[in-house]
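And now, chain A:
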Amino acid sequence: MAEIVIKNVAKRFGSFTALHSIDLTIADQEFMVLLGASGCGKTTLLRIIAGLETPSQGEVWIGGRRVDHLPPRERGIAMVFQNYAVFPHLTVFENIAFGLRMKKLPQAEVDARVNRTAELMHIEQLLRRYSGQLSGGQRQRVAVARALAMEPDVILMDEPLSNLDALLRLEMRAELKGVLANSKTTTIYVTHDQVEAMSLADRISVMNGGKIVQAASPVEVYRNPAARFVGSFIGNPPMNFLPANRSAAGQWSVAGLDVPGPAAGDALEFAIRPEDLTVAAEGFAATARVVEPLGAHTLVTAEVGGQMFRAVLDSDLKVSPGDELRLSPKADRIRWFNRETGLAAG
Partner candidate 1 sequence: QVLFWSTQAAPVEETQKMREDVLAGFEGGVDFQPQEVGPFITRLEAEISAGSGNIGVVGALHGDLSTYADAWVDLSDVDLSGVAVSEAFLELGKLGTDEQKYLPWMQANYVMAANKQALEYLPEGADINALTYDQLVDWAQAMAEDTGSPKFGFPAGPQGLKHRFFQGFLIPSFAGSTVTKFASDEAAAGWEVFKELWQYTNPASTNYAFMQEPLLSGDVWVAFDHIARLADAFNQRPDDFVAFPAPAGPMGRGFMPVLAGVAVPASAPDVEAAKALVQYMLQPDTQVATLLATNFYPVTDAPLPAELPASARALGPAITAMTTSADALPALLPVGLGDMGGQFNQVYTDTFERIVLGNQPIADVLAQQADTLRSVMEQANAPCWLPDAPSEGPCPVD
Partner candidate 2 sequence: MPARFLPYLMLLPATIFLLVFFVYPFIQIAILAVTQDGGFSLQPITTMATHWKFNAALGWTVLLAAVVVPLQLVMALSMATIVTKLKTGRSTILYIFSIPLGLSDLAAGIVWLAIFEQSGFLNSMLAGLGVIEQPILFLGYQNIWVIFLAVVLAELWRATAIVMVILVSGMGLIPKEYYEAGEVFGANGWQRFWRITLPLLRPSLQSALILRTLAAFEVFAVVTALGGTTLPVLMGETFNWQFAMQDRNVASAYALVILGISIAATLFFLRALRVPKGATI
């Protein structure tokens, strides 16, 4: 039982408010991903849960216990630090074993766990090295292995795979998911990699400026952003937005195109994901500005109605800067947002 409940937590650094009254419940064994812009307070939130930072207000409960005043070691957590904090004076082996030694596990158990997690992280041949003799990615994996070896109730990971190459990250991601699911750990995972977020998360919490904007399943967050921010933040490249003006009941004029939309409201924003656009005879009149090959696809940044507009097109399609295109949105993928509040409309 390691449900995490965060009640009305805020954190101020001097006059700067890093977290505004956060309420969040992470169910036992849930894998919660925190997503948000740089500096939005993700690390601060993790540190408050870990007990490394005292919240300016609010309560933190873990597994039904209020833990605000408990030191980190009594909270049953392990953490992967954003800057690793791998002990420079210990070998990789001893780094990973650190928490186990604190628990006074027998040597055989320590050996077994260290070797297991090191293997998982592909650092088994580095066990004798010191952190100063590791590459950035290797150091990061030591940090992850150190946390995993603890087999804690709650694991907090702050961008744990950010310095790994795509291939390794893919592997690690799968391993992590497997290990954490088996060990019945509750996980809070900060990442900037949306693919990672999507593929790992049971739920994603999207943070913005010290607040949680949406906490929902990955598909929900991607398909049904609760706010303009979520749409603009998630998706790579992010959603396109265009101002929409009511032309008739349930009909909206968007950059010269008439699109059916919500009945209510009068100042809305039309939103569509770049991959939900196709080149067709009908659609937004667009002028290609930048063409970036991404391998399987091509990212075209175009101008639509004087606004920047991105489309992910098949790379077979030859587009050059300056070309005129017609981009047609898939009707069922269109989203609408209130232009004032930024919240989803319709």
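Assume contacts are C-beta pairs under 8 Å (C-beta built on N, C-alpha and C of every residue); 3 or more make two chains touch, one makes a residue touch a chain; residues count from 1.
A word on the picks: all candidates are chains of the complex that A comes from, given by their letters.
Not measured: the values here are computed from a predicted model.
A.B. asks: Only one of these touches chain A in the complex, so go through 1 or 2 and give me its number.
C.D. replies: 2
A.B. asks: Write out the stretch or stretches of chain A touching candidate 2 in their complex.
C.D. replies: The touching residues are 50-52, 71-73, 77-79, 81, 83, 85-90, 98-99, 102-103, 129-130, 132-133, 146, 150.
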